[in-house]
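Yeah, one chain of the complex is gone here, protein chain that is, but the others are all in their spots.
Letters A, B and C mark the chains as written, and numbering starts fresh at 1 in each.
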Amino acid sequence: MNASSPPAVELAGITKRFPGVVANHDIHLSVRKGTVHAIVGENGAGKSTLMKILYGMQKPDEGTIAVDGREVSFSDPGDAIARGIGMVHQHFMLADNLTVLENTVLGSEKLYGIGSRARARIKEISDAYGLGVRPDALVEDLGVADRQRVEILKVLYRGARTLILDEPTAVLVPQEVDALFDNLRELKAEGLTVIFISHKLGEVLSVADDITVIRRGTTVASVKPADVTAKQLAELMVGAELPSPQTRESTVTDTPMLQVKDLTLTGHDAVDGARTILDGVTFTIRKGEVLGLAGVEGNGQTELIEALIGIRHADGGTITLGGEDITSWPTRRRREGGIGYIPEDRHRHGLLLESSLWENRILGHVTEAPNSRGPWLDIRAARADTERIVAEYDVRTPGIDVTAASLSGGNQQKLIVGREMSHDPRLLIAAHPTRGVDVGAQAQIWDQIRAARREGLAVLLISADLDELIGLSDTLRVMYRGRLVADADPATITPEALGSAMTGAASGHLEDEPRGSSSAGGRTEGRDGGEDR
Amino acid sequence: MSTALAKPRPAAQQPRKTARRRLTLAEWMLVIAGFLVLVSAVRLITGAHGITSVGQTSTALRLAVPIGLAGLGGLWAERAGVINIGLEGMLILGTWFGAWAGVQWGPWTGVVMGIVGGALGGLLHAIATVTFGVNHIVSGVAINILAVGATRYLSSFTFEHMEGGTSKQSPPIESIGQITVPGVSDALATLNAKHWFVVSDVAGLLGGLVTNLSLLTIVAVAMIPLSRWVLWNTGFGLRLRSCGENPTAAESLGVNVYKYKYIAVMISGGFAGMGGAFLAEVASNIYLEGQTGGRGYIGLAAMIFGNWMPGGLALGAGLFGYTDSLNLRGGGQNVHALLLLLAILLVLAAAWAVYRKKYLTGAVSAVTAAVLFVWYASVDEVPSQFVSAAPYVATLLVLAMSAQRLRMPKANGKSYRKGEGK
Amino acid sequence: MKKFDKDRLILAAGGPVLAIVVAVLLTSVVLLASGRNPVQPYALMAEYAMHSDIQVLIVNQAATYYLAALAVAVGFRMNLFNIGVDGQYRLAAMAAALVGASVTLPGPLHILLILVVAMLVGAFWSGIAGILKTTRGVSEVVSTIMLNSIATSLIAYLVLPGQFGEARGNNLTTGQIPESGWFPGIDLGAAGEVYGFTVVAALCGLLYWLVLNRTRFGFDLRATGASDSAATASGVDAKRMVLTSMLISGAVAGLAGMPVLLGDAHTYSLDFPAGVGFTGITIALLGRNHPVGIALGALLIAFLDKASPTLDYNGYEKEIATIMQGLIVMAVVISYESVRRYGLRRQQQKVGEELAAEAAAADGGDGPKNRKEVSA
Partner (left out) sequence: GSTSTESPSGSSESSKGKGIALAYDVGGRGDQSFNDAAYAGFEKAKKDFGLGGEDVEPSDGESDADKVQRLTDLARQGYNPVIGVGFAYAKPIEEVAEKFPKTTFGLIDDNTVQAENVANLVFNEEQGSYLAGVAAAKATKTKVVGFVGGVEVPLIKKFEAGFVQGVKDTDKSIEVKTQYLTQPPNMDGFSKPDLGKEAARGQLDAKADVVYHAAGLAGQGVIEAVAAQDKWVIGVDSDQYAQKTLAKYKERILTSMTKDVSGAVYDLVKSVQDGKPLSGETRFDLESGGVGLSDSNPAFTGMTELQEAVKKAKEDIVSGEIEVETGA
């Protein structure tokens, strides 16, 4: 673009401290008008914090912000919006029980009212950028990709000239990512500026005009995509060489550990009555096998896990663990029976945030040694064992009496992994085990899963990170609309081919075509094709 | 308030066309008509003509107003995400301030000051819950205690020294004035007195709504559609509701969540205060210690009953006012008739449950219906002790039948801090 | 780790002390604003409470409050708000008095029977709310409010002379419990008699603590209160837990009537104390659901209750004590919350600092940190 015009956004010397963490330290960033500027960095590097500062949601402790060459000071997002800055957050900022229209006009009612004018304007924007949103749908009825579009719509509706997209692709499948990038290019063509955050380096290299790397809260490099490779970029991010999930020595045995047959689940809710969530799900995991389950969020994976762990009761089908029918067992008995569980949302399902570490060590295993004897808790033993876990799993904490909330996400996750592994599970259900965890801890968790697998553990792995899924699994399945629609061999499959099956475009056995088009093998449904491997 | 158990998530890739099945207007009319026919039949069978008389409806309306106002107070606060169990205290402040100003400067000033008094209680609640992040229920309980102490204390400095007042009671307040729609009211009363099938019942129900209406009642009733309009049809209302659904999202769009919570809780207190003023000025014409008698809690119940919607809470308050009015107006016979009505309704519910293949529910309903019928057949009047429980039992029963469809604002009762959202 | 504990202790004590000081100051402001002496009422009340007979009254009242507050606290620990303690308490006291008056058994058995009836009836009444919540999703807040009023009607019916009650002058009672059903008190001579049941109340507190903090069941209960979703995932049957804790809460509520019934009244009559359940809510909040905290809260409220009459004798309004109660509750919860936040922030800060120091030491020691982690 025009080199002489002032940068769209100029951040200088930004420092932001949180209790215990310096999230940003003396950050400098200059974003040219009409470009896509990518910011990369590992988890917890301080990217979101920086963007929140630019968007007025956090106040910097030090440093200045300039928009279009003029220095500004934002006291809340309203000020930033008034300056033409819009942000799509890493976590959706949508009110489920309000309609798309209401979510969109919220806070900017003065622009076009909240009635028909607003609706017309939304249609107009939606059509102009091909977003395809329905203004009167309730947000809770939308899928992730649609929600993503609503978020973008919200920003455009406010007439933003600078868009911040914080990890917009994390929950999208590759095809959806492509569609999003088309949108971004269109926006750029119109002269808008986009700040784009991701740690998926391939994406970044394909869409960005400039790249800034942040490590441990500070800018370490500014590069052009043409000048770097993904590997170089990654090493800039991490400050060291990358570990990899790829290790292939099969430990799969012939003994089935978990057998799921025709599992069916129908949801009843007040909103729309009966609805099929799981439809005849059938699969087997053998001892020493990691079965990876791919799928876009919301296609029944969560419910499948909940049915396996016993939080939900299936309407039909059987679950067999090591030859025993556990279909009618309550959660506690299943856990005592050797199911370990790393939940996808550790804050909601894995931890008592305001309780101490040793109490969190008891959670989920209160009936088992060393936590209790008879009806009594054995606090001394539980504490001792917590010390052991902290040491063995490298949980970084000054002690076991601090609350779980005061640990960082990665360390919380290590505690959970340690806890679940300490009860010698026969089956481990691991949902997004490394989500929000930094590279070091990630490798450690992978190692632990592999080590347990060697000793005969069966693992059901669910992850949105396709590299992790492919790298760790012995077998891959794809779940779509509550059914297992495809399977693949992780040794040969590509993320793209997997992605197309996740959108329902392909089914059956996915062939190992290098750039996996969606030409599916047989039209075998997951239900039938499940048992043949 | 309720700890929701795991709720199924919608499957992402299947946008559902019809999100929520609502009854159409025609279906509603049909349901209402059916109900009226049933009530009328029960009335004719039992001879309890009181159940749909003009007086009954008009009493029900008067008893429902303070509950409805308290409920509206609850609605405004909870729509913005603040649970308000301090409604009772705000109601008490409303009675005191309403009477204190009413005695000196006339009833309308009293109403205004009642609202101000309630809003002060709301302000305190907002300071505690919004600024200090105190548990909403705890703060509400504290406000209830404070309101009792403060009004008693204040009374001994004010009313005790007034002519005709004591430390527990204010002097009489001038009437706020009431209207009766001329002609219509009499005509409906005449029709009602004929005891015709359905016609008289409708006349009775309508008649009650146009007879001896206090001006404040009209104002209060108007607050229901007004609240509905403000909350759902204005930008202000949208912002306010967004604070109860997802305050972080609201914050991210530049909504000052604290401000809206403050406003909402103060309006909430204001409505409760108006309810208090109604109690002191219309329901009776004096302030009396203990006058509110737990109506704040009942209002809260009416609001939950009404699914956090103005129309629903009006229905809840109406149900409560109606059963309470039955109790106060020759309760024994009326409630006896209600037993029959309830038995018939339960038979219908049982049939519906069996049709929906919910056999257990069906069986429970059927057995309860049978018990009620036996009770109905074996006595002529229900003992007064049970009659006085009728409003509470009715509320509990209706809730038991409908509670699972309720949905409260998602962030209701959660503490919110600016800049700490994920 | 000791450092954290000390911090925690200071924080724990700091909250309430700060709060009471603030509440006293605010009350003084109220007194000043109304042209009263801002200090003398406290002096009067403190002086009055120095008397041994008033102390006995305070302790006796505190026993009732303590049990009621424990009942509320069991619910709170589960995020259940049992507003119905009052109804459960009254209904249970009435039923227990009825049964107690209509049987004669040897001493301990008689008392035991009365206690069992009280607990069962209390549990039954709260169980209705529990069942409605677990099967129909009815908010316990609403259902217990309704059940309070229904209990009133039910009691009014049952104590009618035609039913189970008997008339005694203008009063209605359930008949006198024979002496074998009286709980022996602790005679302090001129000061009066401390209810023997106070000891039982204290034991209940101990049991509460023991069950909650030292048993599997208690852990499940606390876990459910701390995070419903995490507890469910950990294998707690949330619905059963709701019902169980509702039943326990009701049973304890049933006991709340026993100090007075077995120690003094020996019958349920129209003037049996009501409203105890609501005071219990206040006290549970004051005591932060901790058995010792609740005991202190119960004593504080009982003190305000029993020492306030002296204000009347000395030309002050007794309502000053009520205002103080409200202000204390408000101030206490605000200061608890502030202190809790402060504590959490401080802890996170410390964790951060210690880890940073550790990392610095490690970095100084051997090579890049990441390498070390992966090889660990």
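The rule we apply is simple: a contact is a pair of C-beta atoms (placed from the backbone, for glycine too) under 8 Å apart; a residue touches a chain by one contact, two chains touch by 3 or more.
Not measured: the values here are computed from a predicted model.
Engineer: List the neighbours, among the chains on screen, of the chain that has been left out.
Structural biologist: B, C
Engineer: Touching the absent chain in the whole complex: find that residue among B:T158, B:S200, B:N246 or B:S325.
Structural biologist: In the full complex, the listed residue that touches the missing chain is B:S325.
Engineer: Which listed residue (B:L216, B:I286 or B:A302) would be found touching the missing chain in the intact complex?
Structural biologist: B:I286
Engineer: Of the listed residues C:L31, C:L57, C:I177 or C:M241, which contacts the missing chain in the full complex?
Structural biologist: Touches the omitted chain: C:L57.
Engineer: Pick out which of C:A265, C:I281 or C:A295 touches the chain that's been left out of the picture.
Structural biologist: Final answer for the missing-chain contact: C:A265.
Engineer: Touching the absent chain: which residues on subunit B qualify?
Structural biologist: 50, 53-56, 59, 62-63, 160, 163-164, 166-169, 171-172, 279, 283-286, 288-291, 293, 325, 328-331, 384-385, 388
Engineer: To test your reading of the contact rule: which positions on subunit C touch the chain that is missing from view?
Structural biologist: Considering the whole complex, subunit C reaches the absent chain at 48, 50-55, 57, 60-61, 64, 90, 149, 152-153, 155-157, 161, 167-172, 190-192, 260, 264-265, 270-276, 279, 305-306, 308-309, 312-313, 318.
Throughout what follows, only the chains that are shown with their structure count from here on.
Engineer: Which chain's mean C-alpha position is the greatest distance from subunit C's?
Structural biologist: The chain lying farthest from subunit C is A.
Engineer: Express in whole angstrom the distance between the two chain centres, defined as the mean CA positions of subunit A and subunit B.
Structural biologist: Between these chains, centre-to-centre, one finds 44 Å.
Engineer: In subunit B, which residues are in touch with two or more of the other chains?
Structural biologist: Residues 6, 404 of subunit B each touch two or more of the other chains.
Engineer: Residues of subunit C that contact two or more other chains, please.
Structural biologist: 229, 232, in rising order.
Engineer: Can you tell me which positions in subunit C touch subunit A when the two form their complex?
Structural biologist: For subunit C paired with subunit A, touching residues are 1, 4-5, 213-220, 222-223, 226-227, 229-237, 344-355, 358, 368-371, 373-374, 376.
Engineer: Which of the residues in subunit B end up touching subunit C in this complex?
Structural biologist: Touching subunit C: residues 1-6, 85, 124, 128, 132-135, 137-139, 141-143, 145-150, 152-153, 156-157, 294, 297-298, 300-301, 304-305, 383, 385-386, 388-389, 391-393, 395-396, 399-401, 403-404, 406 of subunit B.
Engineer: Which stretch or stretches of subunit B touch subunit A in the complex?
Structural biologist: By the definition above, subunit B touches subunit A via 6-16, 18-21, 233-235, 238-239, 241-242, 245-246, 248-256, 404-405, 407, 409-410, 419, 422.
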